[in-house]
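Only a portion of the chains appears, each positioned as in the full assembly.
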Amino acid sequence: MANIDVKEYTQEPATAKSRLSWLWAEYSVIIAFIIIFIGSSLMNPRFLDINNQLNILMQVSIIGIIALGMTVVMLSGGIDLSVGSVLALAGVISVLALNASGSILVGVFTALLVGSFAGFLNGLMVAKGRIASFIATLGMMAGARSIALYIAEGGSVSGEVDGFTAIANSDLWVFDYPVIIFLLMAVLVYILMHKTRFGRYVYALGSNEKAAMLSAIRVDRMKIWVYTLIGTLVGVAAVIETSRLNSISSSSSGAQYELDAIAAVIIGGTRMTGGRGKIIGTLFGVLILGILNNMMNLMNVSPHLQGFVKGLIIIIAVVFQKRE
Amino acid sequence: MTPQPFVAMKNIEKSFNGVPVLKSVTLEVEEGEIHALLGENGAGKSTLMNILGGVHQPDNGTILINGEEAKMADPRVSQEHGISFIHQELNMVSDLKVYENMFLGSELRNKFGFLAVEEMCRQTHEILAELGVNINPKEYVRNLATSYKQLIEISKALLHKSRLIIMDEPTTSLAEHEVNRLFELMKNLKKTGVSIIYISHKLKEIQAVCDRYTVLRDGQLVKTGMVENEDLETITKMMVGKAISQERFMHEHPFGETAMEVSGLTSTGHFKDIDFTVRKGEIVGFTGLAGDGRTELFESLFGFRKKYAGEVKINGQVVKIDHPRKALQAGIGYVPKDRKENAIIKDLSVIHNMSLSSMGNFERSGFIQDKKEREKFDVYKKALNIKVHNPRITIDKLSGGNQQKVIIAKWLEAETDILIFDNPTQGIDVGAKQEIYQQIIALSRLGKAIIILSSEAPEVLRICHTINVMYHGEITARFTGEGASEEEIMHYATGSKREGIAIG
Amino acid sequence: ACGSTESGDSGSGAEGETDDKLTIGISLPSATHGWMGALIDSAEKQAKALKESEGIDYVMTNAADPNKQANDVDDLIAQDVDVIVMLPIESAALTPVGQKIKDAGIPLVIVDRELENDAATVVVKGDNEGIGVNAGKYFVEQLGGKGKIVEITGPPSSVTEQRGSGFKEAVDGEAGMEIIASQSGDFSTEKSLEVMQNILQANPEIDAVFTQDDGMALGVLQAIKEAGRTDIQFVTGAGGAKEVFEDIQNDGLMKATFLYSPTMVEDAVKIAADLAKGEEPAEEMVVKEATQVTKENVEEYYDPESKF
């Protein structure tokens, strides 16, 4: 009787056509990206300029690093609204530490520490406090911004240590450091998600938490790690942001980063409710957003209408993707 | 009996929200035995196992493993004691691949700490082959039929090299040959000293593989004994309090006109060239193996799937059904299989689940009459013997069998002329099964056209007037209820016999 | 990536036809409150007018945070604009960006908030400190150096900080003056209405209300009116909104406001156009005084057609 099964299930589709349809199903964001890229090239000749391309990469690197973490959080079935505020807080505290110590290392380390600690708290609230991640991180969003404002008295703080700005303003061959850091992080998170147990458990947890728990996975611990991870990535982003402008604003830095990061993740094909999605998708989601912002400036879209155009294109890009 | 059983659960008590579910239950399982845990729906079998598996904590009582007290604080602890649990409801991570599910929580890694994907695939392939399944280990579980999911759950438990495997109704969605393979495997495991607790409502299975049995009734221990010393009737009687006949129902009555006529229905990849008719008062069965396209066919007829070609006539009128609502309006009701995913709304109360598809029956000038709902539910509660202490609790608090009865009540309430039952007695105890069959027959006497889908040949043989056998999306044979035998059905269902439709 | 030190001359690589096509790059924050919305609008209108009259092109960008603004400026530099008008979201954060513009050889007109270096070719600014200081003086004068004051601030930001500290400085000098409540109205009329309602509840005696923005002052007026309070002698605003002028004219509770007009950006755009044409700036610093507008001089500033 086994032969029935064999006939049914061994014929693995591996033709060129099915390959293509697989690519389409899994990575339709890449196709959306290519269309937007070609469209942009045709609409504005300056778009293809190598400097412009490098600019776009530079511009997306901060949101990109955050979006990597957001992908992991969203794969686990959660969301993190606090990223922008935590970025501001980590930036403010790290600049103070930098100025107080005079050591760049201390500054960088402080940013990472603040970021991961805030993430850890988010994780605790979600995992142990059983608070919906939306509300837990909404609380953190309000709280972290508030503390940043309090420390910096509503204003911004500037670095006073030479060399700190070099972190974000140097380049290797043609690539700026932030771009390199972004790509490095992308590779690390990719490996983490696809080659290690951690990633496997995150997918499992996001897809079916009960089943994950019954498989003896320490679900709570996983969640705490997930939020700590995004917190740390936000810390990295904070270092870049602070170093790039040698200052950070407690009131406006990081404003609405959460929305951009989430949009990038969803455009990249990750499912809102978790369990399904890809780091590579997010990478292209981030690039699509970057191109949109860039084109809006190149095409001189009226400022009042930019929101409209951006919203529209995001929705088209998402509709265009094959949904289950 | 050795003085010290491998697992002993002593005087276990458990109540949910003040309602006692287990009353001082004791269960002992020896090393290397297959122990049947029996009882009607809601008797407390799963709850008892959930306590052993660390899913629930007992209010009272102790668990001894090899004579030493063990506290099953969570599923991890239980697993560390060598206990694997195949749950009644599937617990697959549908977004992961087959091998990823198999090794979830116990991944193999290479020396760098990275996942050893190929090795896991190889082992997955091996262990599935033992069960006679040949699936690509890298296939996503969400793309698989339920029976394969079930087999994967079983394989996962096997993978753990456990000392005790709890199987809570593992065969509800398996075809017969798959069940036989499973039994062979269980017997082999037994030889290597592994114990198995086996829960099933199919008493034939109990006789086939189990050594001892324990019967629960309403949370109380009724009896423990050797299976070979009892016959089916006695066990049934212990479970439900009366003898149940396994005979074919005699129910001859004249049929009315054609209620549903289907011709040339085709959907690529699922089914092709389906023709059949159902008359009023007729009970038509569809059987076959998993993956024969039965469910897809009727999901299409019910409007859940839209991509198909062919013609459907209801009461002589050609209809185009592209949404379940239209099916309902056309007079078709559908009790789906896999109730957890397809049927129950776990956040709605038992009553509200019952009334969901027929809200019109309970409305007056647009407002829902609570009292009417409640009264109607009480009618079904009595008719179908639904066990629920308070029908306002959410339906997920009911035992599996009782959930199924509520879903049947829901479609009875919709009062459609045509009723499709997909695997209607999945997980239902022998007593309740009988009640459901009687309900179905009563409906057919009232002139309703009934369609029953089941992978269990005996089920369709017991109550259907006409039986269609499907294989690879085609109807390969058609019998009258009396004219068919289990053996012959199997021939057509496995494709080993294929000829012009045998109309009896 | 854009550290290219090409000369700022826009015509460097292009053919003759693009030579005379001048472009103004404009980088502004996004419109999160009325004043900024009006400013963006003024800038766009002015730029459009210049395009029609002199054929000078423009590119406008919008940012919600300093990093995005830095990105916008990068885009502008990459487009070889001939001059940049920028309203920095944060002075400190945009200072290195200003430097970058200067290094690229592009003239820079800064609006509203100064940078911390000398990158700007011309600065057109209002006087945020001045608003606070002038308002403070007005309060001391009107209340005779003694009174209970409520302050409605903007959302936490450097603008709020400057207006607030100017005011505090002036008021702290008088022992009899006391700020009994200071709450944020988020530069929003509705929010200020609510906040003022609650403050009125908490403080049975209030002599005057200082608001950091005219839009917020309107909400405060409404709250006072609804509560039927008579102890409050006056309310002041900042900006120069039409409705506030009207209330001053009509002897309402609004007694004064301090000019901080979003139209300052028009001057900036005009100056930028001149710079683009290669003219030398007439002056390097244009300060729009935080002129006190009261019943006496309101007619001078009232424009019934104004959108703000």
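In order of appearance the chains are A, B and C, and numbering begins at 1 in each one.
Rule of thumb we're sticking to: a contact is a pair of C-beta atoms (placed from the backbone, for glycine too) under 8 Å apart; a residue touches a chain by one contact, two chains touch by 3 or more.
The model shown is predicted, which means the values in this text are computed figures rather than measured ones.
Visitor: Jot down the chain formula for the full complex, using the labels you see.
Guide: Stoichiometry (whole structure file, shown labels): A x2, B x1, C x1.
Here is the rule we go by: only the chains that are shown with their structure count from here on.
Visitor: Which two chains meet at the most C-beta pairs?
Guide: A-C
Visitor: Please compute the C-alpha centroid of chain A, do the same for chain B, then give the distance between them in whole Å.
Guide: Whole-Å distance between the two chain centres: 43.
Visitor: Could you put a whole-Å number on the gap between the CA centroids of chain A and chain C?
Guide: Going by mean C-alpha positions, chain A sits 33 Å from chain C.
Visitor: Roughly how far is chain B from chain C, going centre to centre by Cα mean, in whole Å?
Guide: 70
Visitor: Return the residues of chain C touching two or more other chains; collapse runs of consecutive numbers into ranges.
Guide: Not one residue of chain C touches more than one other chain, so the list is empty.
Visitor: By the touch rule stated above, which residues of chain B touch at least two different other chains?
Guide: none
Visitor: Which stretch or stretches of chain C touch chain A in the complex?
Guide: 1-4, 28-31, 40-41, 44, 58-62, 64-68, 70-72, 74-76, 78-79, 89-97, 116, 155-158, 160-161
Visitor: Touching chain C in the complex: which residues of chain A?
Guide: Going by the criterion above, the answer is residues 46, 49, 51-52, 54-55, 57-59, 62, 84, 149, 153-158, 165, 169, 171, 174-176, 241, 244-257, 293-294, 296-298, 300, 302-304, 306.
Visitor: So in the complex, the part of chain B that touches chain A is made up of which residues?
Guide: Residue positions touching the partner: 55, 74-76, 79, 85, 87, 91-96, 100, 104-107, 109, 113-115, 132-136, 139, 177, 289, 291, 494-495.
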